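This report refers to the structure that appears directly beneath it.
With one protein chain held back, the other chains of the complex are shown just where they sit.
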Amino acid sequence: MRFVQPEIPKNRGSLPQEAVGIRRVVKRYGNVEALKGVSLSIADNEFFTLLGPSGCGKTTLLRTIAGFEDVTEGEIALFGSDIADLPPERRPVNTVFQQYALFPHMSVLDNVAFGLRMKGVAPAERQARAAEMLEMVHLSDFADRLPSQLSGGQQQRVALARALAPRPRVLLLDEPLSALDLKLRQAMRVELKQLQESTAITFVFVTHDQEEALAMSDRIAVMSAGEVQQVGDPRTIYEAPVNRFVADFIGETNVLPVTVSEISAGRANVVLAGCRGLIAEAPEGLAPGVHHISIRPERLSLAEGGEADLTARVERVVYLGTDLQLLARLPDGTGLTVRLQNSARTSLPCQGEEIGLLIEEGAARLLVD
Amino acid sequence: MATGPGSSGAGWRGLVLPLLLPSWLVIGIFLLVPVALMAVYSFLTKDFRGGVIWQFSLDAYDQFFVERGLFGDEPPRPNWTYITIFWRSIWQAGLATLLCLVIGFPTAWFIATRSPRYRTLWVCLITIPYWVNLLIRTVSMRFLLRDQGPLNEALMAIGLIDSPLRIINTNLAVQIGLFYSYLPFMVLPIYAAVERYNFALSEAARDLYAGPWTVLREIVLPTVRPGIVAGCILVFVPSLGAFLAPDLLGGARTYMIGSLIDEQFRGSAGNWPFGSAVAMILLTMVLIVLLWQARVAMREKR
Partner (left out) sequence: MMAARTDIRRYTGFGALTALCLTVLYVPLIVVAVYSFNASRSITAWAGFSMRWYVDVFTGPEAPIFRAAAWNSISIAFLASTVATVIAVAAAVAIIRGGRFRGRQSSLAVITLPLMVPEIVIAVATLIFFTTIGVRTGYGTILIAHITFCIPFAYLPISARLQGIEDSYEMAARDLYATRWQAFRLVLLPLMMPGVISGWLLAFIISLDDFLITNFVKGAGMETLPTAIFSSVKQGIKPNIMAISTLMLAVSIVFVTLSFLINRIGQKTRLSKGEGQ
């Protein structure tokens, strides 16, 4: 008998329900605007990340969802209902704090059971549920310890269990991995992702680490200076950044000044020094003139004989083990970085040599400034 | 801490002895020895001229605990006079501590949660009265509460009362006096504890559905408890042996330990051994409280 595992779609129903709706939210502290009209729609059962440098407003936004800050203007809706008037203890939203904030005078079990206790769950049941949560994060043996007796990674898992115990509809995570060392962080990334998938709770994750964001998220909102720069899934964010900030912030890229000579049918003719002729997708509303394009270093390759799209002069070759990094210059003096995979090749370019490069199809993205 | 006990000491190690000698000498000779001497005095005989005769006797403690009648010839029974005075002092000190706590905790919390720029100003405001002479503060409280004093005059002027409230010479006056004397001692340790408090804990509790007062009860108070305990002890201990507040604000009915001791050393009616005995009993009580607190603090550190 063949046993077929049915494939359970991530979102039941025809359209994914909106878990958190943020509409034109403005947050002002005196004269300073921490959030300048942010609008986002986070879907149910989604791993959604707010990504940006420190000071961009991502933590502020998270805190407005949690209820620790109120919005100056705009609305926040949770599964359709406006929650802006609700104090934090009345929102079915729980937070994992950056420094965990475990209650130092309570045991691990009591910490995890706290939310259940506040909701009036009977002692027997809440002990059971708390034990279950501890089991889920593999810390059952530590139930009676005090938080101070646990390592950083263990504390983080307790904070997670505590926030999940009351079964919130949305879980907010404020840079929960930033205090962990590298190996632990990488392990936790996988665990968190699996946790989200198994509990089917909406995760809103805040981080400044773009590798983390790319690795874990279903969708990412890149933020800077209180505004959302771009929202999309990791691949789109990386390969199709809309503006210079996003292109620069995520990964490494070459931002090259170009002239757009002609636009027709959504495609633009791009004039670039050293380049034979380039056609790139034109973002809406772009007019001919001086602009910038972004080309990821790994999307350039050496033209082995034949025609090259781009010519440049090699200034330095850097050996990085897995990759080779070529630091080159275009004819007009603009710097260019190329990353080549270090496989067996017949010749390495040398310093001073002029090389021909191929640009992968669709790799050149016109940026809106 | 920049330097701790483990540091090499930048070369001061050899000089430790001569550096500490003055303080050991001064406090040793002029505090430890006198207290030891006082203990000895409590076991000496009273001299009718007002000093002591160097002869061992348990009269002082006997007088404290045992009642033998006016001429000393009645069968011994427990003497409640002095124990009552002690009990009253404990009671007064306890009430004063409670009063300080009820008003001092919210004040300390309030100050500690002001913005950092103004916080030091608030601390200053609270601390300045402490540095004013205790005598003057007690005198001004007495002036305020007198029958013909400004408080009564004000209350009568706005028609709340018809005749002056008799406050001086009552237990209430003494409690107010003690509360007034030692309030900053309650506020400052609690302030220090709240300042170090991690407010993320309150946020976490609210996030987990606890209301503000539940947060206070369940999370804040247990966490700042060391500060509260320190404050209570800093108020209770001085209140126990206080002299000025009971003397200036109270009267015969509010006789406390401080006045009892003071009386024993006035002129030829004094009884030095007895006074020493009472002082020793007071000291013992205070040491018990301090040791208990030290043990609790050490247990919490573990």
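As written, the chain order gives the labels A and B, with residue 1 at the start of each chain.
What we mean here is this: a residue touches a chain if its C-beta (ideal position, glycine included) is under 8 Å from a C-beta of that chain, and two chains touch if they have at least 3 such contacts.
Note that the structure is a prediction, hence the values are computed from the model and not measured.
Which of B:31, B:53 or B:66 touches the hidden chain is settled by the complete complex: it is B:31.
Of the candidate positions B:132, B:161 or B:297, contact with the unshown chain belongs to B:132. Summarising the interface, chain B meets the missing chain with residues 1-3, 5-13, 15-16, 19-20, 22-24, 26-28, 30-35, 37-38, 41, 51, 103-104, 106-107, 109-111, 113, 116, 120, 124-129, 131-137, 139-144, 146, 148-150, 153, 180, 183-184, 187, 199, 202-203, 206, 212-213, 215-216, 237-238, 240-241, 243-244, 248, 257-258, 261-262, 265, 272, 275-276, 279, 282-283, 286, 290.
As a working rule, only the chains that are shown with their structure count from here on.
Mean C-alpha positions place chain A and chain B at a centre distance of 59 Å.
Contact residues of chain A toward chain B in the complex are 66-68, 87-90, 93-95, 97, 99, 101-105, 114-115, 118-119, 162-163, 166.
Remark: chain B residues 198, 200-201, 203-211, 214, 219, 222-223 touch chain A in the complex.
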